[in-house]
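With one protein chain held back, the other chains of the complex are shown just where they sit.
Right after this comes chain A.
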Amino acid sequence: MFLLVDCNNFFASCERVFNPALQNKPIVVLSNNDGCVIARSNEAKKIVKMGDPYFKIKDILQENEVIIFSSNYSLYGDMSRRVMLTLATFVKDLEVYSIDEAFLDLEGFDKHYDLTDYARKIIRITTKNTGIPVSGGIAATKTLAKVANKYAKRYKGYKGICLLDTDTKIQKALKLFEIGDVWGIGYKYDKKLQRYGIKTAWDFINKPESWIRTQMGVVGVRTWKELQGIRCFNLELPHSKKSICTSRSFPIEITDFEILYEAIANFAASCGRKLREQKTCAGTVTVFIHSNFFRDDLSPFYQTRSLQLPVASNASSELIIAAKTILKGIYQKGYAFKKAGVIVSELIKEDEVQGNLFYRIDREREQRLYKVLDMLNRKIAPDALKLAVQGNGKKWALSRKYLSRRYTTSWDDLIEIK
């Protein structure tokens, strides 16, 4: 059996841990740049929708006295780590599925424990450790565990854990479960299935496999099987990432090459840091830029290109040079850019990099330099020491007007107690 543990309104809950006065008050968290709503407390769910652009709902938020936060990923990331560390003490295998969800393998636990009791203990201790409320769903497949979790959240009577183990229970749950809420059924398929009169997960599994296959392909069949308790997805255990992407939307539209380059240089440097953290080097650098898709008055522009490095690298300086070369090639004067990003791929282990006879950079010296740079930045502050081309970010950096403190990751930001 799988147990899916999911943090309730995770970002809002993180803010509440350090600000308990916000209990029972409506909270929204805004995306990078304070662009749109990416998280809501239960109280705020009645007031605004996910994805609502901030500038459009400003007045509604004010009228309803909604508390606004910019996203504080240092805080959310650390609180997520604490939740996952706690969960990991209860099982042998767990898959961290997202910042606020994990699948736990409960195989064999039913021989020694009542599964519901055991799962309740897991969530009770997780909440006790971290202050974050969590709930869980138990079922034979990941997709059903997701269904069970939704019920655990929806009805208080479950006391945080819903177990779907018998056919009767599963049938009852699926009959009341909207097809669009099923894991793996996106917005597009939801519309399509609705057109065929499929409203619930139960309607869905009562279609023949051949019909599902023609309409949705093999991915749809997997979901169809999983909902019937046939396991198609196993736990995915951690492995190194295959590519790393750093991208941002800008608070303003950028037309100037130099400003765009400064932003791109920072994204490349950030990719370099992430590569060095996981001790890998990238063989390919990709840059993409695009204009504001939300402006009807301007023609949209999207451009991307990749470049193979002579020798795989994780040195920010080399990645920046590659990114600049690409940017020069794809930049077009006269367009206003709203978003840009750098992707590094073809990752290999740091110590398995193939040399190149004609390549003249002193690798060892370079590695020593970045070791010192990373160490200082960890000690002092992110980007305390950086390359000159990274600039000061004033022209393109994020606006984060409602940022809370980094309570758990900075000595200067600790909670103050009288």
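Just so it is clear, contacts are C-beta pairs under 8 Å (C-beta built on N, C-alpha and C of every residue); 3 or more make two chains touch, one makes a residue touch a chain; residues count from 1.
The rule we apply is simple: contacts and distances are computed from a predicted model.
S.K.: So which of "Peptidase S24/S26A/S26B/S26C domain-containing protein", "Putative ABC transport system ATP-binding protein", "Lipoyl synthase" or "Transketolase" is the UniProt name of the chain that got left out?
M.R.: Hidden chain, UniProt protein name: "Peptidase S24/S26A/S26B/S26C domain-containing protein".
S.K.: Using the definition of touch stated at the top, determine which of A:K128, A:K156, A:K333 or A:R365 touches the missing chain.
M.R.: Touching the chain that is not displayed is residue A:K128.
S.K.: In the full complex, which of A:L176, A:I230 or A:L414 touches the chain missing from this view?
M.R.: A:L414
S.K.: When the complex is taken as a whole, what residues of chain A touch the one chain not shown?
M.R.: 20-21, 81-83, 85-86, 125, 128-131, 407-408, 411-412, 414-418
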